[in-house]
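The complex appears here without one of its protein chains, the remainder shown in place.
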Amino acid sequence: MTELGTTTARSAPSAATAADASAVSLHGVTKRFPGGKGTQPVVAVDDIDLDIVDGEFFSLLGPSGCGKTTTLRMVAGFEYPSAGSIRIFGEEVGLKPPNRRPVNTVFQSYALFPHMTVEQNIAFGLEMKDVSRKEIAQRVGEVIELVQLQGREKSKPRHLSGGQQQRVALARALVNRPKVLLLDEPLGALDLKLRQAMQVELKQMQEHVGITFVYVTHDQEEALTMSDRIAVMDGGQLLQVGTPEEIYDHPRTRFVADFIGETNLLEAVVVDGTTATLTDGTRVRVDNGQTSGTTVTLAIRPEKLGLRHIDSERNAALDAVTGRVERVTFLGNAIAYEVRVGQAQAFDLEVRQGNAPGIEHFAVGDEVRVRWVPSSASVLED
Amino acid sequence: MSLVDTTGAGPSLAEDSVARPRRTVDRILAGNAWLVFAFLYLPILVLIALSFNDNTRVGVWTEFSFRWYGEMFGHTRIMSALRTSILVALMSTAVSTVLGTAAALSMERFRYRGQRAFDGLLYLPVIIPDITMAVMLLLFFVQAFDIVLLVTGVGLSRGVGTITLAHIAFNISFVALVVRARLAGLDSRLEEAAADLYASRWQAFRRVTLPLIAPGVAGGALLALTLSLDDVVIAEFVSGAGTTTLPVYVFGAVRRGVSPLINAVSVLMLVGSILLVVGALAISRRRVET
Partner (left out) sequence: MSTIVTPPDLDEQPARPGRLPPGLEVKAEKAASRRGLFIGLPAYVYLILFFALPLAIVVVYSFATRSVTGLTVLGDWNLRSYGRLTDPLVLRIAWRSTWIATFTTVVSLVVAYPFAYYLATRPPKVRAILLVLVMIPFWSNFLARTFAWRLLLSSDGPFVRLMEFVGYTDLRLLFTPTAVVLGLVYGYLPFMILPLYASIERLDHSLVEAARDLYASGWEAFRKVTWPLTLPGVIAGSILVFIPSFGAYVTPEILGGTGTTMLGNYIGRQFVGTASDWPFGSALSVAILFVMTIAAMAYFRSGGKNL
């Protein structure tokens, strides 16, 4: 859990971070909402343990209703945990009201005060903290520059574009120099182009200000591109926490594999510690630790699979199955093939090949060999 | 546009066949609309015109004069009733706006036991017929004053006080209704955002909630003012022998028979209420623009 993304150039805190140095640390956090009359309470968040390291861009990723927003709201103070402990830089805040917590929130639809100008919106938090007028003016000016809203200081939020409103929301939170910034799907209301631009901008801003960002999203692509680490949630539980690479390349559960990107799920029966048999009878190499005879599921990303003609030379370093191309879909930057493997208990493999020159193309009906590096197939835990 | 069908082209025919019944329907709708507006405004205009008629017989026009207005302003009972009306309206509006707004906040922003019962209690005065409310409050004041007399020996009588208390009772509900509608349309995340930005509960209310529901509160107050000035039935039952409101005075006079003096008083009430609304509209307009 303390493993950090190592591929980012940014200097990540050392791996030996103790829980006390965590920006946010949740222990056994549970949230139950009362159900309707005569029904069981709904468990929105179920006994979560999580440590978010100071300075990292951390995403809570999952489908709607998975408990990610409730988790964020408990950190912000809008909900109180039914059980467990929430600490921000070591200080227990579980039951503190939101106005006494060193965090600020960027709301899903911004929640900008419609009766205040951009400037007044941004100054609100500082005024509540009784910061001197002079300092307020200076800090508001700085942050307006940071989010490039010069000239719009006197505008009302409704006269701003979606992207500008988003910047005001960000500025309104950042101007308070929170220890942790909480973002609840902040880009959800923007169109695709703007969203992609804002993703880059948000990430740069986070690196610039050096504040811990806790980012809630249901968009896996967004989480993968921006985060240092991601926690995947479903049904109120944390399924996997790790760097984007770990989550993508080595999903631990069927849900994670399926929710993030596209994936092929293959049934296999373990032969011994290192090999397993697919349903078509092919032997493939798997991670150790499985007892023989058990049925496991292998997950392999379509782009980790390679296609060769059936009569091409075999490479002993790769695992491979043979099959027949059933469908070819041109995707522009890639070509997707659906390959049927085996006879009786046939399964389909989704294969994605780049569209670079020199890469061989196949047609429906071609007999092919599908091959992959053994380590790119993950054995799922469920 | 009516197309000349000399070409006999398909599209224009089709368009025309759709368009023609439409226009007939539109014309009927427009005609109906003008009739409705005439229905709504003609009686008012006739009343205003007749109030300037210098004749003791209401329906016979002789000549234009301010005679009845002069008499009205010199009439001590009418003027005293007018003062009572204004006093009652202002007091009941002030109290019911505060209580009604608080009740609306309590209903829309909190959950507690017994809330549904209070919700019902808050709605009942809106749907109850005036006459029932009037009878209820009459019996209540009679009974309460009997008890007060018995216990303390102080004899209370119905008047401005009882009318005001009665008006507050129904106005709370109307104010709460209007403010609740406004609160329901207000994103509660704005209040969360205020709290997130270090505002205490009071600061969040004062700086965010109140300014945003202000139009609703003002609308509720305007409604309370109008309803209080409009009320005949309840005031008639809970007022005493000495004090009446202007509508109660007019109602009594009309029951005895029409007189041109009452025309003038009616116009005063009518124009007063219209000015109130138009003024409120103008103010809210200006506020939106700035």
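Letters are used for the chains, namely A and B, taken in the order the chains are written, and counting of residues starts over at 1 for each.
We adopt the following convention: contacts are C-beta pairs under 8 Å (C-beta built on N, C-alpha and C of every residue); 3 or more make two chains touch, one makes a residue touch a chain.
Treat the numbers as computed from the prediction; the structure is a model and nothing was measured.
Student: Would you write out the residues of subunit A that touch the absent chain, in ascending order?
Tutor: 27-28, 78-85, 87, 90-98, 100
Student: Could you please point out the subunit B residues that touch the chain left off the display?
Tutor: Against the missing chain, subunit B presents residues 18, 21-22, 25, 28-30, 32-33, 36-37, 39-41, 43-44, 46-47, 50, 57-60, 99-100, 102-103, 105-107, 109-115, 118, 121-125, 127-132, 134-140, 143, 165-166, 168-169, 172-173, 176, 181, 184, 188-189, 191-192, 195, 201, 204, 226, 229-230, 232-233, 237, 247, 250-251, 254-255, 258, 262-263, 266-267, 269-270, 272-274, 276-278, 281.
Keep in mind that, in the parts below, only the chains that are shown with their structure count from here on.
Student: CA centre of subunit A versus CA centre of subunit B: separation in Å?
Tutor: 55
Student: Once bound in the complex, which stretches of subunit B touch subunit A?
Tutor: 187, 189-190, 192-200, 203, 207-208, 211-212
Student: Under the definition above, what is the set of subunit A residues touching subunit B in their complex?
Tutor: It comes out as residues 76-78, 97-100, 103-105, 107-109, 111-115, 124-125, 128-129, 172-173, 176.
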